[in-house]
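Note that this complex is displayed minus one protein chain, with the remaining chains in position.
Up next is chain A:
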Amino acid sequence: MNAPVKPELSGTDEARGGAPLLSVRDLVTRFRTDRGAVTAVDHVSFDVRAGETLAIVGESGSGKSVTALSILRLIPDPPGSIESGQILFDGQDLLGLSEAEIRAVRGNRIAMIFQEPMSSLNPALTVGMQVGEPIHQHRGAPWAKVLRQARDLLGRVRMSDPDARVGAYPHQFSGGMRQRAMIAMALACDPQLIIADEPTTALDVTVQAQILDLLQDLAKRANSALILITHDLGVVARYADRVVVMYAGRVVETAPARELYARPRHPYTRGLMASVPRLDGDTAKRLVPIEGQPPDLSALPPGCAFAPRCQEATETCRLSRPPLRAVGTRHQVACTLEN
């Protein structure tokens, strides 16, 4: 999955017009653990515009999945809780909604696709019922009608023989088919935003591209925005309009995908790029791993969280935490060295 970076779709944000669809502001999500409180998401801010694909990139434990779950308020509490911030969706702060109001958003206006298709479907219920369930819940359609629509949805995700699949159970499906079913479920109520949390990590490489192509194609057709959470920069290059790079619960860099590939500013982003094999670039170039261990969230250094692994770190980096600063029109980076 090392396609060249695609050109940006339709110019600037202003050209697409208006306020962003989703605007996350200073989101803080903490977990209480045996070793004290851990800040999994630390003052994270980003925007998603209607119809756009935003990629959130980072390694395990960078807080990208917790960010995604926080948007729909699906953080298990206890042990987790959203401490502060705003999640403005279509002008409405999701964090201020009542339990019933957020339920009306989940699966209806914002849908989510999870990483593990094997365990994300209920083994005891038919696929058709699970795919159609959001329609039953949010549109109040009778089950007979719901199952007909579920069959259509399975057809839309290009599953062969959808009539038979509707009555089948998840264990009769392969991983790729289950993820197709999850996509169908996400599309059920024509959501304005789909959050896909590493949707292909658990799948065979051969199926990954199919699933992502399908997901983006259907999202574009439905004019749904897409948040694609991944650790795979190849995926980012091929599918994302804009990218948010996270490290240790913080946003370290955000930029349009093309800009990020052309001019990565944060040492961590550059490190990620250097550790990904490319077919279109200089094949003789050696892959460079990022040295050191991923950070321990319960014992972060006072300064830049990446400083202990950063080749270019200075004393300033270790002492004070760099804020996110604009380095271009839509390019922001949190690095002391970029001043």
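The rule is short, and it goes like this: a contact is a pair of C-beta atoms (placed from the backbone, for glycine too) under 8 Å apart; a residue touches a chain by one contact, two chains touch by 3 or more; residues count from 1.
We adopt the following convention: contacts and distances are computed from a predicted model.
Taking the options "TROVE domain-containing protein", "Intradiol ring-cleavage dioxygenase", "Chemotaxis protein CheA" or "Peptide ABC transporter" in turn, only "Peptide ABC transporter" matches the UniProt protein name of the chain that is not displayed. Among A:58, A:85, A:107 or A:295, the one in contact with the hidden chain is A:107. One of A:43, A:138 or A:156 touches the chain omitted from the figure, and that residue is A:138. Screening A:72, A:154, A:193 or A:233 for touch with the missing chain picks out A:72.
Although one chain is not shown, part of chain A still touches it, namely residues 72, 74, 100, 103-108, 111-112, 114, 116, 119-125, 130, 133-134, 137-138, 169, 171, 182, 185.
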